[in-house]
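This is the structure I want to talk about, given as structure tokens.
All protein chains but one are shown at their positions in the complex.
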Amino acid sequence: MITTTNRLTRATWAISRLHARRTLTARVDMISNVLFGLLIAYALAFLWQALYSSNVVNSEVTVEQMITYAVLGSVATTVLQTNTVFWADWRIRSGDVIFDVLRPINWQLTLFGDYFGTVLAQFVAVGIPIVLLSALFLDFLAPASVLAGLLFIPSLFLGVVISFSIVFLILLLAFRFTQVGGIESAMRGFRPILTGALVPLWFFPDWLETSFCALPFPDIAFTPLAIYVGEIEGSDIWFAVLRQLGWVVALSALGAWLAHRGMRKLSVQGG
Amino acid sequence: MKRSIALQLAYIKIGFKSAIQYRVNFIGGVIGLLLHSLLAAVGGIVLIDRFGGVVGWELGQIMFMFGLTRIQSGFIYSVFRGVVRWEGQVREGWVDRYLVRPRGILAQASGADFDIAGLGPIIAGVGLIIYGVVLSPPDLTWWLVPWLLIVMVSGTMIQLAIVMVIGSSAFYNVRMGSATNAAERSQWQMNLFPASAYSTVVQTLVTIGLPWAFMAFYPAHLVYGVASDELFGEPVLYLAPVAGLAAFLIGAWSWRRGIRSYQGMGGV
Partner (left out) sequence: MTTEESSKTWVRANDLTREYRVQTDGLSTGRFGLGLFRREMRTVTAIDNISFSIDRGEAVGLVGLNGAGKSTLLKLITGVLVPTSGEVAVGGLNPSQNRSQVVSDIGVVFGHRSQLWWDAPLVDSMNVLKLIYSVDEDEYRQRLEQLSEILELGELIRRAPRQLSLGQRVRGEIMASLLHSPKLLILDEPTVGLDIIAKARIRNLIRTLVEEEDVTVILASHEVTDIERVCDRTILIDHGQILYDGTIEQLIATAGVERSLVLDVASEAGGTEGDVSVEQVTVPLTGEDAASRLIEAASAGTVSDARVTGGDLEVILARVFDRAEE
């Protein structure tokens, strides 16, 4: 049992490294992502400044917190976007997916390795430069508390896993409908809004905030970001991370079950 | 010219026929991109409502501007979709096939990958413009409609030019698919709010460097009878077509250079 887990972890990590390296070789992609991510980070930071200075603000969140949130939100949107669905969708359509499925490692785990490796590379090569270059001229705050600082990273990681689980579910639609590129394109548009990366959920009217929170999306970016800036505090942090864990388990299990059914269909059709 | 239009129409027809083969993806694509524009608008509405306007612009006016930019993006997603995913086309060896045909590469590249999903943002854009007009009615003048049509064309050219400049790097065997996405993502986020809200530095950037502010922000001044922009004064309000043309020329130049270089140093 331990050796199997060990083997799978190492295999997944090897796949992640491969995709991380692949991502890093795309220089134009990396540099443009830093530049466009910075543009959005600065633009939103200035927007918050403008909004806070020219209007009566009925919010307990400070402008510095909002600037920090804007920078991290831009990082989240930039870093979480990968081509995993497009590649895998093509492999399903062309029938090449059979090679992925025949490997002695779970297909879901293979794709997670792909997604995680890409996101990790983008986090290091794009996310961190955006944060550093933003902190240069903007009021970028440190984590709100020691606990927030400690739990921000695990919460972010769980956000990535939830994000992947949703990507995986979209991909599984491909077994039924053959092509899902269009749905993923639309998801790319939804992501900044639904995850709360562009506009934090506390600005939404209560009914909208409640309905968004019933979905897994805010736990991708909003939750870790709100923990960082201190809008989720104290024991609520633990509760939020536990809820993220809950989504991870539920969505992964759903994905695994549907994948299993999808594979059966694949073997019946003969690819 | 007539033949070129006939060719583009044939591309649209065959793209449409291909797309409806995958009905869920087809509907999902159109509805998805439609919902994306609307959802983005909701994000904007929530904020503007909360703060009671952004740097002097009302909700209706801002939605009107955002609607305009969504229609332009819709054209990019559909008619010029092939340029957007140019990296993939280069990788799949389409450049060679285009080069052995007696037509321009850009015309073939854009047509060959027509995607109906662009209809989504166009429908959403029309809806947002109507919403904006109802909330904040513009001055009704005889030149309103012609002006908006000009703006629509020049805004599409601005976006196309940016996609072309990034896309032409694919001719040098460079991966740039994610760069195009990043540009598109920044474009709609920036255009959700008036450019003057982003401070002097960023506003200058989206006026001169990436002229997104000409897609709707400056032209909308005229629509709402705003006399001049605080930063760039009055002339900038009329410059959308000039900006569109200039951007397109730069895009075409970089595209042409890319093709030349490809013919000179393509892969084995």
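Lettered A and B in written order, each chain numbered from 1.
By our rule, a residue touches a chain if its C-beta (ideal position, glycine included) is under 8 Å from a C-beta of that chain, and two chains touch if they have at least 3 such contacts.
Just so we're clear, the structure is a prediction, and the values are computed from it rather than from any experiment.
**Student:** Tell me which of B:Ser78, B:Gln108 or B:Asn181 is the one touching the absent chain.
**Tutor:** Checking each option in B:Ser78, B:Gln108 or B:Asn181, the one touching the absent chain turns out to be B:Gln108.
**Student:** Of the listed residues B:Met1, B:Val100 or B:Ala227, which contacts the missing chain in the full complex?
**Tutor:** B:Val100
**Student:** For chain B, which residues lie in contact with the unshown chain of the complex?
**Tutor:** 3, 6-7, 10-11, 13-14, 17-19, 21-22, 92-93, 95-97, 99-103, 108, 263-268
The rule we apply is simple: only the chains that are shown with their structure count from here on.
**Student:** Cα centroid separation between chain A and chain B, in whole Å?
**Tutor:** 26
**Student:** Where on chain A does chain B make contact in their complex?
**Tutor:** Per the touch definition, chain A meets chain B at residues 25-29, 32-33, 36-37, 39-40, 42-44, 46-47, 49-51, 54-59, 77-78, 81, 83, 173, 176-183, 185-190, 192-194, 198-199, 203-205, 208.
**Student:** Inside the complex, what are the residues of chain B that reach chain A?
**Tutor:** 22-26, 28-33, 35-37, 39-40, 42-43, 46-47, 50-55, 115, 117, 120, 166, 169, 174-179, 181-183, 185-186, 188-190, 193, 197-199, 201-202, 205
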